[in-house]
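For this depiction, one protein chain was excluded, whereas all remaining protein chains were kept in their positions.
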């Protein structure tokens, strides 16, 4: 309810210029004549990517998080609730920091895309605590995570000025370490012993796989939504597709190799196949060659798979980090690889390879205002904007700084948030009601019948 | 079969000009030179919206209507059948009334979108009688509803000339009161006592939720598909998103508040979360401010929720109106709020706020041909079309007239259609075979096993 009031307070519109408040138009309305082609409105560039990301957030994530046998409602519904709240909250917070002029927040589809990215951050973190948090806890987590993320994003983009088209640093690393911070505080020792309800059913596995497929199919839109239009966006789409393809094949091969009897595990296919999408993120719009994108997909996938196999159990038992969906494997390890790859791509990038688009992709490497080199370049590339005159090494260091500070801020924010979530008034579920829809939902009569039936089957089988 | 023949009769193409029959091209082919950019074809403006609406109609509606435990086939399949038939029939009927020139129906993707809107009307009405009608009855209902709708639409658009971008009046109110009329005639007293098969299962609830999510995700496309291109469409997308977000959060809050033990009900989440999309409909392209869109979403959601809780049982018991999916809550009450909001938005709209686009959105308020004020305005806004010179109050009255006449015509049409559907030759299912796939489908061996198993489980449980 208070969100509506905030919206009301923040977004007011009184005068003719205020039209901008609700619309991201190319120019001010007074310059607009009837000759302006309505199809030039920014909505037509952004909306197709927006709907793709909507499907990923609400249907892809929702189905993937519904993989527990008795927590299908919880996975899909809490994803729906958390996502809706996080997007609204992010519109306000990001708007306040990044998209306000004259005290007004400007709103267009592009801002919805930005808000959905903030929402993706919250949903990834949600993955670490899936099944052991109440909806109230999730809302509080979103309430706290979105501002921490928005401030980090704003600082990194405004002061560190990094290259991170696919959001490997800002989205995936942030979300991962924030989520790990939260789950560290919410540690439940008894879950390490295994939980009777912490498993899948045939239908829930299929549903989660469908979620994976929706994420897989639209991931290129996610990674390319905020790149420069034209060649850069084209490249981002292709690299993401290549990275995903590589990680999918690798995931199948590794799953068959690492599981006993060479059988495939649905958990691997649901999660590890997506690793490539994260791994290409930081360099997705650069000219890294298809081969590099492919190699990145394979590396990310291998790291992710080994993480699920060896690192996650270790973290849970030794470091008290119970990472329910393994976000550290799918977003943390792969994010780190992606950042490293991004830095390499920056170090080897040269004007010769990129041509005039060099100073568009690496805008901060253009010479500063007043530099005679800038004028020279502007003769060749009309419209070139002055930059910061950074060298490749400097840019690389800023990337490193962004990684380190993002991880630091997010882990610290996650720990604090975890402490807030421990408040009993947020009614966390008791240990034996984790992964259980019955606590929060009116369930239909056939709820949990499969398992109880299974017991009877076993009984009947044994009496036969 | 006869549809094909009608298509054949109506849509004939003999000469060079006839190319227009199948294509909605910007100009006649003779003016077309090779310099025409093929990307200017209207298909590129409309097709993305068309595919989004297709997903809503066939997958969104289909899954949402499959929420009954034993009527999953019926929900999805009859939705598929009815939708396909209604679209084809609407192409012909709407074509005859609105899109024919020189005795030929012109066909383009834009006409398919219009036909899908007519189809949505039929599917909403279907919601009122879900589970208690045979496919033959549904086809007859579509056969009768589409022409009544098309004529109403044509009269309202041609003579009353109203603002209703999201179709709150023409689509939602019409569909609702038509459906209520039909279900009133098809009243089955014994259903008021509760029906053994009128409930959900764990999987059917998840499937229906997925349908909801598809509708939620693409609703902005639905509400904006027929607005003016450019800013107006951008605004319609944003307002719909805001309205849906508001109603989703409100629905969660109210569901927890109104159900016992604070548990969430899946039926609420599947239906009430969508109320905001309807409520913003009539004013979706106007400059109503995000705050107003948010407030509309909350109001619509509250009305819808209370309707499910208190009004639907009352209607069923006292007024003999058995509204199976509660369309009166989701489309009727919200539609009325939307119309009221649209009228308010019209009354307070001023040239100062809207700028030159005022006479585009409110085309009927532009001065009439010959009025000296028109010439003045045309100096400022080149290309301005003459209108009807309506004042805000006049336009508001026309809106009211449209609402009243739409409700009257649709309810009357629904009652008559209901009488036709009562004919025994349409083989309506008997009372105890309602909500039952076995009547119309060859069902697989595990059909209905959950419930029968449940009984055994209970037996076993009690003997333990």
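Letters A and B mark the chains in the order given here, with residues in each chain numbered from 1 onward.
The rule we apply is simple: a contact is a pair of C-beta atoms (placed from the backbone, for glycine too) under 8 Å apart; a residue touches a chain by one contact, two chains touch by 3 or more.
Source: prediction; values computed, not measured.
In the complete complex, the residue from A:185, A:209 or A:416 that touches the missing chain is A:209. Touching the missing chain, out of A:52, A:116, A:145 or A:164, is residue A:52.
When you scan A:41, A:54 or A:200 for touch with the missing chain, the hit is A:200. Residue B:112 is the one among B:64, B:93 or B:112 that touches the chain not shown.
Think of the hidden chain as still there; on chain B it touches residues 1, 3-4, 7-8, 11-13, 15-16, 18-19, 22-25, 29-30, 32-36, 38-43, 47-48, 51, 54-55, 58-59, 62-63, 66, 72-73, 76-77, 80-81, 84-85, 87-88, 107-109, 112, 135, 203, 207, 440-447, 449, 452-453, 456, 459.
Listed here are the chain A residues that touch the chain not shown: 45, 48, 52, 69, 199-206, 209-210, 213-214, 216-218, 220-221, 228-231, 233-235, 237-238, 241-242, 245-246, 248-250, 252-253, 259, 263-266, 269, 273, 287, 289-291, 294-295, 298, 352-356, 381-384, 450-451, 453-454, 456-457, 460-461.
As a convention for this text, only the chains that are shown with their structure count from here on.
Per-chain CA centroids place chain A at a distance of 33 Å from chain B.
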